[in-house]
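First, the structure itself, so that you have it in front of you.
With one protein chain withheld, the remaining protein chains of the complex are depicted in position.
In order of appearance the chains are A and B, and numbering begins at 1 in each one.
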């Protein structure tokens, strides 16, 4: 049985050789079985063009291998060496404002530039040829965080690449003109060669151009990945990954990336200053699982504080453990940290590590050792999936389109709505999947569409089929507005969902900042309120579940319900408050859909079942007790015959008899 | 009798030909008699350099003409085609920070560039030659919104043009050195060729340079307009206009533009999130009338929400009607909307239109039809003017100068003061004109100078003559400080107004943000307060009307009065509060001047007389009644013998017996 992968980024080049031996000894003490190596070492292994120095890397790989620690071998292409940057300033990434990125950091180069891509191919060829069959190499880690910091390059090479990409996509420039609606403002093209990168310009840049630019930029990074992947495949059978940043990288459409990697790995860092980290983390994990279509791994998270946020609040006691096991609960088969040993120099010296500056006499180190040992007891989950009855729709393209310039309201934010719905479901102990709007939804009892501004005709048809087939769908406002080119669907707003929702929208009524709209209903939504948005909803088959009591649409429907075929579709025309609005509306939908929620779970207790194990995570400061549960403690072996106690801040992993 | 022009921007190129017939049918239903055509169609009619395609435009013009709808024919120069931009990247507008504007939007090119100007001349020549004598063409609409989005270009061609402009203006470089005070910081020039565009630089750039740069940039746009205008004049006798953006374009001095257009047309959009739209709209209309020197037209406004503001709040029920008739009341002979039919694609798809996405079964469409029909009843006002006894001074150059860098306080804002005074007058039902400080003011009983920081010696003399001749003048603080070169008038501050105001200013005392200064007076100004500003006023003939009770000038004059010749000049040394300060001070001035205010008008009722009609606009949610008025309802024919009722949110247009 495979064990959960455990370890972190290992950067031995920052330390003298004598430290390496101490490192490996301590790794064994902590149960480390995998380290990511060489992610930023291009300048070390190729100190001058075509001149290689493998001494250190050879030694470290042997040392790790001798100690039974596997290697996730990085390609160092996210940190091009000084000699390359200085000899070829033309590879510098040029940002939206036309500023070329200087060196001294990492990234900052154009993903489309042939000079850069040739250099990438060359170093990857060297690495793959040298270590491709080394038994220590268990995985390839291509590049690092594609899309981090300036995912788009606006240099001439990028623009030329964009034109080739467009020609590939559209074939004929008239197809592009049609798709982009260039008749507006006379932006028509006679030839693909006339298209330019959408760099800084007066406001009102063609949104279809911008949207395709987002797609292209995503693909430009994928092309660099593919270039590397194919070289490695010639030398090695080990699986390949690159670390995603779900959901904190808006620029990369990870649904598209997933098909190119063998293992989905993710970097997840808490946003230290926000509240309810556990919900944001759970959402990240669930969305990563959706991207992966099953188990995945954490490639980077932190043992405590990071260093790049405004106030890098450290993790509280037990939080490292709760975070880690929550990831496992939601599908992670590996838990890797950035980084093994805290750096003394450079930009990340204040980033926490598995081995802190203070050494082994520290709480962090003790937590790391304990976690490593506990993970060995949890091998039973490896490879198993999480089952959910509810799915939340997610689409990077809709995110991109919604937040282009010149929308009805700046308060329309993709993540804001998704997080609102996700959070309410989390608090009701409902485990959810995420899905793309065009995915097969048939296995879900309920589907939630918090923010589907861009919804293709195919997706709309998919949703209609889902409802007609007996599904329960809840759609939030400003959905189904445009197609894949950010073109308004023909006719009145939301027309593409008209038959499903039983309504159309005459006019949008975004409200002033801070405005709260009261709702009225004969039922549980009495007392609910809305923010951000109001709409003039025109019923065409649906019935009103709640109405606006004030605001621009006072007396008109605020929440509706429409029975179609065997299923039902709900719609809400405002950003419902969390305490009453979302909670009650979701309860109505889930009840109607027959989604069972665990009973008797206290607030703040996260309970997730994965394969044969249930994870009970107490996010509160009080000891909790779950009377309904029975089973054996997978970590301690204790038998719980009369409910399960979960102490304040602790985690219990319960093995079920049946599995 | 000419009718009020009614219609909007029409962009048929965005729609298939079958829609055009529906459009024209609906235009007739709505009473549309004029549409603006071809404003952004350069890429359509000249798809490649020197290659023209008139098919669509020919058809549309004939179709409109056949249906009795006139054409306001645009020159498409604000949207240069893709082929021009791509072949000539040197025409890109370069902004203050040195960033060249990319394509994908409109504008974004250098108004001084010969390549661009040649291309403009060529397409305008083609258009004018083809349609110059077409009977449908009732007006020419040159370019679009000159000065929108980066009114200044800092490229080398612009700098060269600026040097020619300076040589023309000053003749001799020593005259420039003298005017600009270049002895300061050793910024002297030996030759005009040494002058550079005032792009990004360390703070403290010579303000006289910046001020002439504003004038030059205004003139650079006028030059492009003139180029086009002269070509058209060779082919057509139809009047020409270009759409102004009064008062929301600070960069264009519309007093200078007005002499070049045959019809003053204005774009006015509500700032959706601010309060009291009706006052801002009235100010826009009155200022446009001052620019036009009589009747004018709305070239663009919106039926409901726009799409480019942070939160695009829609118009409330009746607001479209109230807005429209308020414009007519204040001098508009035409009401055009952007745009006829809502776009499905592009940047403005969420901008409201005469024909919304939802089609004809919508409130907006019904309002548009009703308005069109009502306008036909109001032809009596066409060509007539509005009479006012009070004038407010407005000078774009003073606005520019006041808001250059390194002023006594960031709270000194031109529009803030003008709007404060205008708003107080509006609430007191006083109809006002605007005037340039050097204009003949003899016909006004009272003149208000809310913000005349830059005041030439000639203007100061003009004001003195006005007061000596029996006029009543109210001047607000930080006025009369500099001349046309932003040079302080010789001697103590406000010296240029010393004889008029009977005082001088020893020192400026801007106050902390949020500070309120109490005033004391033996009269109605007791209880008033000030913000932003305090001054050490030294009386030299004037008497104190109110004094500061606290702050840096406690015990010193805050409001003064000075009798000169047959008139009186008031001065206030602080930003008076609206509720007591401005209201009471204005009341004193208006009473002294013998300005009669209508009696018995309820708050929130706007009443304006234009020619034979009076417009009564109820901006409140209550039904109102005006007991003093009598007359016939110009729209319904109803006779009001015992006062006039104006229902909540409604408008009554009253025809007076005598006219």
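By definition in this document, a residue touches a chain if its C-beta (ideal position, glycine included) is under 8 Å from a C-beta of that chain, and two chains touch if they have at least 3 such contacts.
Values in this document were obtained by computation on a predicted structure and should not be read as measured data.
Residue in contact with the omitted chain (choice from B:171, B:491, B:566 or B:627): B:491. Per the touch definition above, the residue from B:49, B:68, B:98 or B:171 contacting the chain not shown is B:98.
Considering the full assembly, A:314 is the residue among A:63, A:129, A:167 or A:314 that touches the omitted chain. Within the entire complex, the positions of subunit B that touch the omitted partner chain are 97-98, 154, 180-190, 193-210, 405-411, 482, 485-488, 490-493, 504-513, 536, 538, 552. The missing chain lies against subunit A, touching residues 11, 13-14, 40-44, 47-48, 76, 79, 81-83, 85-86, 97, 99-108, 148-150, 273, 304-305, 307-308, 310-314, 316, 342-350, 352, 356-359, 362-364.
Quick note on the criterion: only the chains that are shown with their structure count from here on.
We define each chain's centre as the mean of its Cα atoms; on that basis subunit A and subunit B are separated by 48 Å.
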